[in-house]
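Mind looking over this structure? Questions follow.
Every protein chain except one is present and positioned as in the full complex.
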């Protein structure tokens, strides 16, 4: 479970019956539109012409927690069935862990009992559950006027230009608001694909209109909770907020955001802090960047070991691999940010309600 | 509280009676040496000649959980008293939030009731509790042969060379194993100081001899739990593992770590993953880097707002500020890594014990 | 979620698609026999000739966490579909809360958005998920030699005689080891049924061969965790351990259990404490009694209010009601005890493993 007031957990396996999610603590009365959930799941398929993974129709099946199209307040469970899975290949390679995958560590942790077919519980397919939970979180946030948007910041060494929050939110390109560099990113992916290789990238995610006061110090730190959520996405190796690692190179006079008054509200002139000070939202857009490693599945031959015979050997993977998972991860990253923010919004509403007690 | 089997929480305020920590779930029978706790707290003072902060003697007072010099298994509480605090200055500036500090967001979150003196609960002084908890965690890990070491990777734009894990663990310089660049780092800090400014930096932390199998997917992800712990340290703006953000620029064939056999054990040839695959330790050293922003307190005049009058104004901070908190953060970062790893070690021992049930 | 190392949550609604359970932290390598799960679910149907509730075939569908008939260590989700539900009646009475039911409080808590059909998430049908989770917990406990058995202690004013733990575990009557009084209990239920009424009762549950050392003080208290689990079963109004409420009438010299040595092990002569001292198991059988109120659904006319018109009125319920839920609750009570004990067994194995570290 991740979260305190809004909590969720994913389940399922890549080649099992289904993948899914359980959401607890979701307030009642939220209007649910299954078409929108499907649309979010569609986004998980990435850039169509680049994506070669299995194209099963992802139909969300709501098992509980929604009644007459509204959330009831009871636990919500939604699943997506797995179809057309062929696991024969994974039987063949189950003793030769694929480099960059969790095959080896899963085998150790689960004493060999893990479902190794298609990565089992570690498969990227499990992110379907995250995206579904994210839909509910986004609807919670919508009531408070908060919006979340993720886009591709870089693919390999190709970077998107720095754009304003408005440009990013208003862009019609759902993958990257910098159209020019987006075309270069696509080429970068195609190049990797042609070489039987894969490529990594960075996603930037922004939450706008977040009220100040969400989060807290120590175990309530918004950055910490967001980072934990982002690292729960497979292939993430780095998370930063605002200027992130860049800020370590600066002087305090360059890094500090001056406070100003804008339309009668306290804002900061710059947003180097990425909207979070002392673990608490400051009313500016929350900005995070998440680094994804290249898809570990590649066609190039790789070195591994046979865990049964305990000898080194070469492995050449077969199947359909995605040369880059970054485009598909956009709705997953958005979902994670929405889930953490919605949880903290609900915590914040509790204290706000308490302060107002007796003053109604 | 952070943690599941080993859990801890910090408390106290910069100008209150004390700061401290509560640790729950610490196994009994661990020999406690108060001198070692003091030595860890001493490290929190950083590089002596550069550090200008208050020099109070930090005496750890064990209130509970230790008996006859051994942990009892009951909750451990340790405090460090605050001495010689002068809060008059903070009364003066309580309505003009210091840029880069939590003054503004704390005021919002706590509806104006937060202890604003010296940053209150948000003060770097609270890290004393983390360091104390870290001592207990390190003793837990020591029993499993795990060691944790942090060093300064960069100050401003000055970076330490890449060294081997052995070089890093064997270095006599407790701040940075790259002596040459360490001298440059010191100069960088002195330069910032002379300008009434401050400077940020990056810490790298390594855990060696971590058994494979710690951690897990989703909410048990070792990267996620470590990141949450690191972000709970004030001034952290980025966390990455292994190659981190750099890995996003690579091809899969470059990023994947080949599996090899070494001394009869499965290892990886490179360690781009930083010792963690699928959220689970793989037996290689766990390597993380944490980006710290420059100390927000600087002598240069800054722009802020008067929250009472709701008008912009200038603020010129007075007092003794540290031009760089990175050297002092080393034991804090080590503590956080030790705490998370000890928690996951205890979880792992549970399943291991279960697998062995009936086979004794 | 209930539990720390072994955690579970139920979901579903009485008239929704299904009911189910998610189990997290279940160790890998446990052999799963679906027939045994079905058998446990069958027990939820109670005494056949007395039970009039819907007789749908409860087929457990394992959605995740089991592979090749063994638990994998990943989250386990199991559902049971709902069939043949007719919700029309509940539409009619949705504004007139049934006395003794959660209709009114659910409506308040969920702001009217709760699924009111058949009690929704509050239905006794949700206990199917608990029973399923209990199966997994029992298999965990079996590896440590722990067994759990519940039986009917009383129905209305008819009480079973006090029997020895051996007699209780060896009885062939799966409802009550005191055959004579069991027949009287059945008559008591039949009498209530004939009057269009219902009757309550008490279940006693015993865990044998529990190793000493499970549990702890305060938030680890075995009695507290068991009580929380038992109260999560609908209709429970009281929980007691050992002599329970009776012990409040005694002198210390009567209540204290003398320590003795038996077969080289420390035992107590009596078991007034019900196997738990200071919140920790003492190696004696753990004995708890749980009081169930009479089924709130009865055919006799009752007074209620129309929440729309805010006026009092009479309600006469229609449908098939169980005159007594106690017989059906036996596997639910066993499941709850098994789940809590398995969780604490896993916690205990962690510390035990730690104490043995380095001594292997």
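All chains are identified by letter, namely A, B and C, in their written order; residue positions are counted from 1 within each chain.
We adopt the following convention: a contact is a pair of C-beta atoms (placed from the backbone, for glycine too) under 8 Å apart; a residue touches a chain by one contact, two chains touch by 3 or more.
Keep in mind that this is a model prediction, so the values were computed, not measured.
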item	value
Option from C:70, C:90, C:151 or C:292 whose C-beta touches the chain left out	C:292
Full-complex contact with the absent chain, from C:156, C:177 or C:327	C:156
Touch criterion as defined above, residue of C:60, C:134, C:201 or C:353 at the omitted chain	C:201
Which of C:61, C:247 or C:357 contacts the chain that the document leaves out	C:247
Absent chain, residues of chain B that touch it	1, 7, 9-13, 16-20, 22, 24, 28-29, 61-65, 67, 70-77, 79, 109-115, 117, 120-121
Interface with the unshown chain - residue positions in chain A	4-5, 27-29, 73-74, 140, 143-144, 217, 345-347, 349-355, 357-358
Where the missing chain touches chain C, by residue	1-2, 9-10, 97, 99-102, 104-106, 108-109, 111, 121-122, 126, 154, 156-157, 192, 195, 197-202, 212-219, 221, 223-225, 227-232, 234, 236-245, 247-261, 264, 266, 268-269, 273-274, 276-282, 289, 291-298, 300, 302-305, 307, 310-312, 348, 351, 355
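The working rule: only the chains that are shown with their structure count from here on.
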item	value
Central chain of the complex, centres being mean CA coordinates	A
Greatest separation from chain B - chain, by CA centre	C
Whole-Å separation of chain centres (CA-atom averages), chain B against chain C	44
Inter-chain centre distance, chain A versus chain C - centres from mean C-alpha coordinates, in Å	38
Rounded Å distance, chain A centre to chain B centre (Cα mean)	25
Multi-partner residues of chain A (each touching 2 or more other chains)	1, 9-10, 109, 111, 121
